[in-house]
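Heads up, one of the protein chains got dropped from this complex, but the rest are sitting where they should.
And then chain A:
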Amino acid sequence: MHVPDGFLDAPTSVATGVVAATAVAVALRGARRELDDRTAPLAGLVATFVFAAQMINFPVGAGTSGHLMGGALAAVLVGPWTAVLCVSVVLTVQALLMADGGITAIGTNITLIGIVTVAVGWSVFVLLRRLLPKTLAVVAPAAAVAAFVSVPVAALVFTGLFAVGGNAPVDLGAVAAAMLGWHTVIGIGEAVVTGLVVASVVAARPDLVHGAAPLIAERELVTRKVDVS
């Protein structure tokens, strides 16, 4: 769900634009640490992947469908800084070349979908990784929980922005309740898909999963004796 033009007033749109630009500037430095000079091609391809993954819709009920936001998924797979860059680039391209999301709302959309979901998703994931046993098997469930939490939090932040710069005299409590309820349902879909995708990548190429890197580093090389008869 992308915020269109005219949903939030001009000062709020400009303010979120400044927030987004600052966060992307910080992420640029961080991503160079995560990927060094491979940043441009790899982040570009991951951005394309996020875009393709967002094309898959899942039914939410009442005849409508939600689609993956992908913030938490990207954070676990490629690390939080690269994820912020990838999702922000996807949102900018969607606004400029596909008319999806208002051009004055680019900052709002990047703040909500690119920054809040990645930050919340990554924090929850790192917390769970610290608390749970240190095996590769926990990566996918932790990613699922992170994805589940990230969606309603983004909805809450949106409600907060709406309270500051909303262009409609709607009862805020009702907006918050509706957004939370709706996005909890979307969050379940996001969690299931994120968990399953991460699980399949962990099974095939655990070395590519940024969130699993510390767990792989701790694994010891085991040689097993196999009887060949």
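Basically, a contact is a pair of C-beta atoms (placed from the backbone, for glycine too) under 8 Å apart; a residue touches a chain by one contact, two chains touch by 3 or more; residues count from 1.
Just so we're on the same page, contacts and distances are computed from a predicted model.
Chain not shown in the complex: UniProt lists it as "Cobalt ECF transporter T component CbiQ", one of "Roadblock/LC7 domain-containing protein", "Multifunctional fusion protein", "Cobalt ECF transporter T component CbiQ" or "Integral membrane protein". Contact with the undisplayed chain is limited, among A:M98, A:L127, A:A163 or A:I216, to A:M98.
Touch with the chain that is not drawn comes from one residue among A:A40, A:A137, A:A163 or A:A213, which is A:A40. Looking at chain A, the residues touching the absent chain are 1, 4-7, 9-10, 13-14, 24-25, 28, 31-32, 37-49, 51-53, 55-59, 65, 77-78, 85-86, 88-90, 92-93, 95-100, 102-105, 167-171, 174, 192-193, 195-201, 204-205, 208.
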